[in-house]
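Some notes on the structure that comes next.
Heads up, one of the protein chains got dropped from this complex, but the rest are sitting where they should.
Right, subunit A next:
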Amino acid sequence: MAAAAAAWLSFADASGAALAAAGGSAATARLPGDLAGAVDGITAHGLAPLVPAQLLSAAVAALRARVARLQAALGPVAAALEAAAAGEGGEDEEDGEQGAAALPEELEDALAEALREACEGVEAATQLLSLLCERVLCSQPTLSAADRAALLAAGPRFRRDAAAALVDAQPGGHSWAALLYRYYWLKLRQLSEAAAAAEGEDEAMAEDGEPGSSSLPHPGWGARLRDVAAYLRALGLEAVSEEAFAAVVCRHLREHLEERTHRAFDERILGPALRYSASTPLAFLRLVLPQGTDGAAALAAWRARLSYYVYEAVGGLRIADMFDIVVDWPDSLPAVEDIRDCLQNTSLHRRFVAAFRKSLTDRLLRPGAATADIIAQYVSTIKALAACDPSGAILGAVSGPIRAYLRGRRDTIRCIVTSLTADEEDAAAQSLLAELDNTEAAAEDYDSDFEGGEADALALKEAERWEPDPVDADPSRASSAAAAGDVISRLVGIYGSKELFINEYRSMLADRLLSKGDYECDRELRTLELLKVRFGEGNLHNAEVMLKDLADSKRINANVKSVPNTATPLRRRRHLVDINALQATIVSHLFWPQLPAEEFNLPSEVSAMLSTYAAKYRSLKAPRKLQWRPWLGTVSLDLAIGDQMLEFNVSPFHASVLMHFQSRPEWPAAELAERMGVAPDALRRKIVFWINQGVLSESRVAGQQLVYRRNEQLQTGPAVAQEQEGMELEGGAADKHAEMAAYEPFIMGMLTNFDALPLDRVHNMLKMFASDPPYDKSLEQLGAYMGRLVADEKLSLEGGTYRKR
């Protein structure tokens, strides 16, 4: 027993001393003789199972001392690094004129040396431990399996314990993470400054992104960094080290990018950023990562990580500026291309959508913004997003708020149609018209409710083109890929139906055509042709007839003028007058918006001209006849007043009013109104125009009636509030919808009973059953109203049939 105890004690002493001393010299491959003897001594006494625990505790005790030494050795290094880091904060403000604060070389050497020493110590102790255990195993083959395993595991276990103890160490009172972060940061800064300096000398280096050793600050610089990194790895501090240099590299890249992006959208920043990430940061990583195949794999992984990081960072920067990028479109194409590439390589879509939507809502969709501006921005958005996301999923997601907002504005359709039909001078209109011209995305992209037979072929074509939406697309929105770049169909689609758009177009076309003093409508024809390509001929048939009416009118007008007054069938020859000053637009009234049917009494000389014209027309076109619409048209006249000669282009009513004052210098209002067949109020609203022109004046003596008087001289007096110029062909859309609202219960009831109905059946049933108020609307009016109900999400329209939602 005593012998066993003595043997054990001598073993413990010898092994403890050996472990403590390990690492001083090169590690041994063999056990020293005295230790081997001690081992044999205890195994002879059967104490082998106790060996691993004893050895481990001895090794850890030795390790503790070593860690304390390491901490002490690193103290100055940590202090120097901290000072450098603190100095850097101030230095930034001075624009880095001192260059990167340098870690004194002897301190860096001390760091490397301390790490090397610790490393070798741990290594030697591990080896010694393993050798001891091996020896025990060899001399005691009869040990139990558990004991054998414990002996075998002692070496690796110590290595783990050592790493854990080292990680917990606080060199110089700082955590490893802080120390290493500062160290790497310093080194990377030095490298990047050296690279920047070298760049001037050697452009080619930047090109291939492989900085040669020439760009390293100085020869030993890289070797030291490499050594430090290697020792850290060997000490099991790989995780801490990697965390530190990853953070350093990312911070470096981020700062680099922030410096380089000056909100300029006309050049790409992604390419240079990627090239940069492959140069300096990668050169740095090449030094700190292990050499050999492991290192190559790690380097490749890092290369991918860095480029991903760049994509994400550049994407983030660009996304924040997306609103202004769209404003600058198309000059901002490079920035949009940046975004496109970033989106392809990252999953920023959701963030992009959220940020862009927010900026749209904050900056654009405001009551103060003009509808035309919103539409212009929407158009730019469509184009820019088509360039950066061909799938259209993002556009679908961001355009929602714009569309909803535009839907809520009353003048949206009018704005769109105006810009499509406006005069050449308008630049914005030109761009929309050009868009209309862009036929490649035309008709086929249209939801083909009415095209019937073609629909299948189109659907097939559509199906062949289908591509899945990106995974992060919002599934609640139908894929709108096909229409992504088609500005017109997107604008028109705001209201969910093209009928509404076409009706508005028709009513504006009517306004334009009827206010013309001639028959020239080349531009309207061109627009119509483009619209036909897009919406299909059937939908624009009315507009086509309207334009044909103009062309026919021109011809008929010439024919009518050439009918001699002496032509035999004109029985009332004696009433025929000279009609040279008269020309007429003759319309096919069923194809035009509702024209005002009420009349007023034209001056006799004018009505004589009109009836002559009508008689001649009848002689040419019997049994057709004309029905005049006296409110419509234009009159150009010269007015001689006093010693002045004035020229006016006015409506027929205004001209008629003026003509009445030729024969009589003054008219009591009531009398003139009666003479003209209008209400005195209506007359007053119109006559204000002449009063404002200084041609007529009104006077009311107390208790007497209102009198209009012609002026003998042109007068410039205070203007009286003037009526809205121009005769509205149809009442405002709102009034019409208000009238139609009476039928809404009928329509809803019908769709409850029948589930789904096409427009013409709704129309017919209303005609049959609606009696209070009686249904007297046209199919188009009903269509417009149903379109409104669809837009209000009360109904839905699918494949030409309406259903309740």
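Keep in mind that, in the parts below, contacts are C-beta pairs under 8 Å (C-beta built on N, C-alpha and C of every residue); 3 or more make two chains touch, one makes a residue touch a chain; residues count from 1.
The rule we apply is simple: contacts and distances are computed from a predicted model.
*Asks:* Of the candidate names "DNA replication complex GINS protein PSF2", "Anaphase-promoting complex subunit 11", "Exosome complex component MTR3" or "PRIM2 protein", which one corresponds to the UniProt protein name of the undepicted chain?
*Replies:* Cross-referencing UniProt, the chain left out corresponds to "Anaphase-promoting complex subunit 11".
*Asks:* If the hidden chain were put back, which of A:Leu514, A:Val678, A:Ala770 or A:Ala784 would touch it?
*Replies:* A:Leu514
*Asks:* Given that one chain is not shown, which residue among A:Ala581, A:Ala679 or A:Leu779 touches it?
*Replies:* A:Ala581
*Asks:* Considering the whole complex, which of A:Gly121, A:Gly315, A:Gly536 or A:Pro652 touches the chain not shown?
*Replies:* Of all options in A:Gly121, A:Gly315, A:Gly536 or A:Pro652, contact with the hidden chain holds for A:Pro652.
*Asks:* With the full complex in mind, choose from A:Leu115, A:Leu626, A:Ala669 or A:Ile691 the residue touching the hidden chain.
*Replies:* Looking across A:Leu115, A:Leu626, A:Ala669 or A:Ile691, the contact with the absent chain belongs to A:Leu626.
*Asks:* Since one chain isn't shown, list which residues of subunit A touch it in the complete complex.
*Replies:* 514, 516-518, 541, 545, 548, 552, 569-572, 581-592, 595, 606, 609-611, 613-615, 617-619, 621-630, 632-643, 652, 655, 658-659, 661-662, 665, 710, 712-713
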